[in-house]
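For reference, the structure discussed in these notes is given below.
Every protein chain of the complex appears in place save one, which is left out.
By written order: A and B. Residues from 1 in each chain.
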Amino acid sequence: MTEIADTAVRPLAVPRARRERLPLAWVGVVPFLLFVALFLLLPTFDLIVGAFQTPDGGLTLDNIRRLNQPTILAAYWVSIEVSLASSLLGALVGFFLAWAVVMGRVPRFLRPMVTTFSGVASNFAGIPLAFAFLATLGPTGLVTAFLMDIGINLRVLGFTILSFWGLTITYLYFQIPLMVLILMPALDGLKKEWREAASILGASSFQYWRYVALPVLWPSLLGTTILLFANAFGAVATAYALTGSSLNIVPILLYAQIRGDVLHDPHLGYALALGMIVITGAANLAYIWLRMRGERWIR
Amino acid sequence: MAFLELEGVTKSFGAHQVVQTVDLAIQRGEFVSFLGPSGCGKTTTLRMIAGFEEPSAGTIRIADKDVTHLKPNQRNVGMVFQSYALFPNLTVGQNVGFGLKVQKKPTAEIKARVEEMLRLIKLPQLADRYPYQLSGGQQQRVALARAIATKPQVLLLDEPLSALDAKIRVSLREEIKALQRELGITTVYVTHDQEEALSMSDRIVVMSEGRVEQVGTPFEIYNNPRTRFVASFVGTLNILSAHVVDADGGRLAIDGQEVVTARGVAGAVSGATVSVALRPEALLLNGASDLGNRLSGTIEEVDFLGSVVRVRTRFNENAVSLDTFNNPNAPPPRHGDKVTVSFAPEDILVLEAETG
Partner (left out) sequence: MKGGRIAPWIVVVLSGLYFVLPLVATFEFSLRKRRGAYSFDAYRSVFEDNHFLESFGYSTLVAVAAILFGILIVVPTAYWIRLKLPRLRPYVEFITLMPLVIPPIVVVFGYLRLYNSSSWLPFTASARATDLLLIFSYVTLALPYTYRAVDTGLRSIDVRTLTEAAQCLGAGWPTILFRVILPNVRSGVMAGAFLTFAIVIGEFTIASLLDRPAFGPYLQNIGANKAYEPSALAIIAFGVTWLCMGLINVFGRDPRDAAAAKK
């Protein structure tokens, strides 16, 4: 079938040929899609559906309603607080550290050092991190003892590592590096010429940051902060190792549910999981949207 | 009193001297180009005028005020960058009005001035667009408008057309020149493109390896190049090696053949070897009329370019390139043909010896 003749008579000949080729090429990605479906999407979807089901299979909103318990609400609230605190603080410190290393008047060799260390520290989450902070700020920790020597008794001041602030400070150990790693390329994207152009037009440093640099950066800044939030919200291991079940955050609650440590009520567990997915999902969607907005300006 | 003065301006990075003692006096309203190859120091000099680099020695004065140690945001100088450097988060209108906003001028005044600027660059309808929505040529015009919106004393342009397509470069070149003439603003323009420099400038400063080679009008630079570098950088040129036969009489020998120059043999003595320059447009192939000088040689290379035929003729050690027009009634010369090349005594120029 010669296409030349056909296009004269049937303009649809060319698109049809392309449509026929596509299904064959799809075969190549089937293993991947199958894998992702089986080990990521299906289980998650199943959980979401389970959140709306009764033990006998009927549909209900009852599980969601039962989330409205004091312990559970408190757990969500604490989770949100810890995630918020560690993400905001992590973003702030991370921003200044990235700024200092990329644009500040410090020796050149500091930048690769900070990059490498951030790569390591952001992966150092979990149980070893909890151990490390226990050894630092725990009841018998090094810094605790040092502060005691110079007259600052942490326990009397009401601070313990096994608390909201303790967890937050611990989380910062991987939140700050994550912010630094993501922000450094963004800071690199601030072209030197913009600063010079602003300066020659009469702007001070402050005016440059206020009118040009921060507006250009804010999608990145906000987006990464939100990513940090989602990151903290889903973390289990560090919290579990640090506070056991004494500090109730949602992942711990869910963990206990799954383990059957509490009254075995799987559907409540599904609802808890649904709550988590909704929060982390919303956070990630916001991050993606902000990233797209930010990239719109930089070509 | 010159409007923009550079006195003994030098810049070194460590042991490396990037700009060597530049002395320049630019009049108010003048359009001066810094012309030279990459690394010659022209951009560094411009950046010192802007304030982004601090001179290692020397002073810079604008309108009689010593600005050498002032920060860029204190000099009231406008600058257009090679990469446009428009602020991506601001609209065209906001970009153009940025300098005025920073000076805390009232909103109405900013709005009026922005409109005036956009009309000047003929892009009034783009006020609310963002830089990423504009073409390169449009962005550069906006950058120009932004630079002059604050009515700066001096306008600096750092290779503003290098990033643009050839066609846009030519039209924008004319626009910039027209704008400068209309506004009468003192302008310093950095470029490595000699066509730009020649067509736009009142005067050209030719630089090489940090040194000023020559300062002059386009006509002077092209027709009376003082050094071999200037001669070869500006326009195409044939450079040959000649022996001085008679310094006072202006007689030289090129590969044994004697020619006469009416331009004088500056500073050289009889018997010395000098470099001479011949512009291709001054040469005539197999010319019947007697121009004054005639050299015999052999055709080495013929490039048929359509309307132009480029011929390379070799004498012995030396060779010259010249262009002749295509003659549909006669075939072009062939490799190996014996020919003569003639030119007038005014057209052969003896170059000054290179400094250092």
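Everything below uses one rule, namely that a contact is a pair of C-beta atoms (placed from the backbone, for glycine too) under 8 Å apart; a residue touches a chain by one contact, two chains touch by 3 or more.
Since this is a predicted model, take the numbers as computed values, not measurements.
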{"item": "For the chain not depicted, the shown chains it touches", "value": "A"}
{"item": "Given A:Ile72, A:Leu154, A:Leu228 or A:Met276, the one touching the chain that is not displayed", "value": "A:Met276"}
{"item": "Selected from A:Gly189, A:Pro215 or A:Gly234 as touching the chain missing from the view", "value": "A:Gly234"}
{"item": "Residues in chain A touching the chain absent from view", "value": "25-26, 28-29, 31-32, 35-36, 38-44, 46-47, 50, 93, 96-97, 99-101, 103-106, 110, 116-117, 119-121, 123-136, 140-143, 172-173, 176, 195, 205, 208-209, 213, 230, 233-237, 240-241, 251, 254-255, 258-259, 266, 269-270, 273, 276-277, 280-281, 284"}
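Assume only the chains that are shown with their structure count from here on.
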{"item": "Distance between chain centroids, defined by C-alpha means - chain A, chain B (Å)", "value": "55"}
{"item": "Of all residues in chain A, those that touch chain B in their complex", "value": "191, 193-194, 196-204, 207, 211-212, 215-216, 296-299"}
{"item": "Chain B to chain A touching residues, read off their complex", "value": "50-52, 71-73, 75-79, 81, 83, 85-90, 98-99, 101-103, 130, 132, 146-147, 150"}
